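Shown here: the complex without one of its protein chains, the others still in place.
Now for chain A:
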């Protein structure tokens, strides 16, 4: 309990409504996400958890017909205001996708892609970033002798850790993970879960998962979504052991979803 109060709020979402055309995908969503902790979004398919995740780095902007009402503040700044450049936002809020999606380039160039976008040219600086990022993603020892090899030569789990390293290379504060382990085998999944435990000391992590056990294992806070609404938001331990809403209880005990 004490941890939850000690943590500082980093992301503040207030009365957020999101529409895809006429479809009301998120309904009056409000929550605060604490700094340097893992927050998990759970819920059945189509409940809006991925949609909310994608509003945090404005990837929804690219879907035609998306309309947003309400506020999303990160560190006190409304990310949908004119003062925020979406490029800067996405640099600060990194994202890892469901399917590992490395570029058809070398391992080195995959990691260097982000820093190069933002203007880092110096070879020694890039070398340093590549090494640090791969070390943080616990991939360095496996690939340090093959940095020039294609990223496609890696296994699925290694590719996903490469994508995490690539996201870390632009020095974000927040890392969004959209069902990042659902395409991986159990051992690779475990490695990524361990990695998340490491990374939360330096980064704020928000993960979408449809694996409740993963949320219970990895996260500090859990948010349960249903039909575009937040049903319950609490410390993971409390939410799983003593849910206050009947629907949450039904979902985590496997009665639906």
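Just so it is clear, a residue touches a chain if its C-beta (ideal position, glycine included) is under 8 Å from a C-beta of that chain, and two chains touch if they have at least 3 such contacts; residues count from 1.
We adopt the following convention: contacts and distances are computed from a predicted model.
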Complex member absent from the view - protein name from UniProt, among "Radical SAM-linked protein", "Phosphate transport system permease protein PstA", "Cell wall protein" or "Acetyl-CoA C-acetyltransferase": "Phosphate transport system permease protein PstA"
Missing-chain contact among A:9, A:88, A:125 or A:242 belongs to A:88
Given A:40, A:59 or A:231, the residue that touches the chain left out of view is A:59
Thinking of the whole complex, not just what is shown, which of A:10, A:33, A:79 or A:163 touches the missing chain? A:163
Out of A:48, A:114, A:228 or A:243, which residue would touch the omitted chain in the full complex? A:114
Touching residues of chain A against the unshown chain: what are they? 57, 59, 62, 64, 86-91, 94-95, 97, 99, 101-105, 113-114, 116-118, 150, 152, 163, 166-167, 170
